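Note that one protein chain of the assembly has been removed; the remaining protein chains are unaltered in position.
== subunit A ==
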Amino acid sequence: MESMAEKQPSKIHQPPEIIVLGPPLVFRTYDKEFSSRFRVLRPWESPLPLPQFLAAEAQNTQAALVSGVVQLTAAVLHHLPSVRLVVTTSAGVNHIDLVECRRRGIAVANAASIFSVDVADLAVGLLLDVLRRISAGNRFVKTGLWPKQKSYRLGFKLGGKKVGIVGLGSIGLYVAKRLEGFGCAISYSSRKEKPSVSYAFCPDIRTLAANSDILVICCALTEQTHHMINREVLLALGKEGVIVNIARGAVVDEKELVSCLQNGEIGGAGLDVFENEPSVPKELYELDNVVMSPHCAVFTEESMRDVYELMCGNLEAFFSNKPLLSLLPEE
């Protein structure tokens, strides 16, 4: 006789059921592997609109695997009455109604710091690209301009520059360590000062920008950080300042950023994220001092493998009543 009121135990040969929303790239990459371990509900394959699909198929589903861009609102959660676990493939959780999850007793697990190294690497790459103009240089050579136009505009040195890191979590720390290797001086801003680090703490963002040549945005998107990088901060960064954003588009006031770039009020920008992805302000296409990437800081084979294992690990722990691997801590 089956016991356990909390969860339906797996019947023999019956893998546990999960609903996937997105679907996230890691799911598309490891579809076969996920499908061999779980019974997967695939709303994107159905002609039904999502609410109808969920009403028809997912009433008993206990776990959801979601991508970082799916808006997991209270309305969507309403159609998932049996869900007790949400696993997101992103580090960020700004797309999840955490208040509703708490109310319903739904545990949330994320990618924690699994991607942080790859994200930090891209931040450094984008920064160096803006300063040394390699994307522009690559275009210059590949379009055959080099023999015609023998010299090329000078770039700017990275060493000795003052870097202000906004948000000193795991990504911010990896960025700091890498940039120190290039001879940069590091300061940071964060919700709270971190006594264990040697970098200079700056409580106010505008002051951090005024004292920095480079700002690297590494913080989570919350109500407090929404449009935190506004016109005032950008002007404080100044004409030769460079901003790099690998966090979330909405931490920066994108309209103001575009305007400052167009008017030469800041020196350049390296951007992996935007306010309305995949839409990117067309004005940026014209600018040589801007380097853009399509929110792909975590898209490496290694990170995909790592997040696949973490997601599976979380789901399997849940279904066998074990502690989750990357449970989001209570705020």
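Quick note on the criterion: a contact is a pair of C-beta atoms (placed from the backbone, for glycine too) under 8 Å apart; a residue touches a chain by one contact, two chains touch by 3 or more; residues count from 1.
Here is the rule we go by: contacts and distances are computed from a predicted model.
Chemist: Given the options "Origin recognition complex subunit 5", "Septin", "Hydroxyphenylpyruvate reductase" or "3-isopropylmalate dehydratase small subunit 3-like", say which is the protein name UniProt records for the missing chain.
Modeler: "Hydroxyphenylpyruvate reductase"
Chemist: Looking beyond the chains shown, say which of A:His78, A:Lys157, A:His226 or A:Lys255 touches the absent one.
Modeler: Counting the whole complex, the residue in contact with the absent chain is A:Lys157.
Chemist: Residue-wise, where is subunit A in contact with the chain that is not depicted?
Modeler: 25, 29, 117-118, 120-122, 124-126, 128-129, 131-135, 137-142, 144, 146-147, 150-152, 154-159, 177-178, 180-183, 277-280, 285, 291-294, 296, 299-304
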